[in-house]
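Every protein chain except one is present and positioned as in the full complex.
Moving on to subunit A:
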């Protein structure tokens, strides 16, 4: 199915990619137990019920919450949508959601649902859309998305038990560190994502 609205390049193209930097934790400027400095902005999307923007290093993530809106089911429902923008990384991503983004959407839902007082929102649904505008580390993006989504929900005035934060970590050469960037993730032997509410 050819998408007539988009202009595709020539069929045989090759991407110009610079060589990946060889990084190790011992040479990292930021201390191993430090995350990148954070910047938040609330109410970034005025037409949404609540919205938030997070920036950490070069990573930029935006989140919008719409709702509560009426549905026919008796329980309250949270629908999460996670998407890397096509221009968010060095290599262009597709417009359609791929497996990883579908998986991350589920992770978002699992992270946020316990924190929202859904029993106070019967017959209502909340739609949450996270868009990663610029990505510097896949798991760091997911962690930032969780934090950004909590802020957007708080901005929308939705009753919650607590704010949920996310953080990523990984191993390089048997040394562990927090908040890996794209280059560090490439070198890492293992990656971890954690999210916590302070209950």
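Following the convention adopted for this analysis, contacts are C-beta pairs under 8 Å (C-beta built on N, C-alpha and C of every residue); 3 or more make two chains touch, one makes a residue touch a chain; residues count from 1.
Criterion: contacts and distances are computed from a predicted model.
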{"item": "Listed names \"Nicolin-1\", \"Transcription factor Pcc1\", \"BPL/LPL catalytic domain-containing protein\" or \"Exosome complex component RRP4\", with the criterion being the UniProt name of the chain not displayed", "value": "\"Exosome complex component RRP4\""}
{"item": "Residue among A:47, A:70 or A:174 that touches the chain left out of view", "value": "A:70"}
{"item": "Options A:128, A:142 or A:156, residue touching the unrepresented chain", "value": "A:156"}
{"item": "Footprint left on subunit A by the chain that the document does not show", "value": "49-50, 68, 70, 74, 115, 117, 121-124, 154-163, 197-199"}
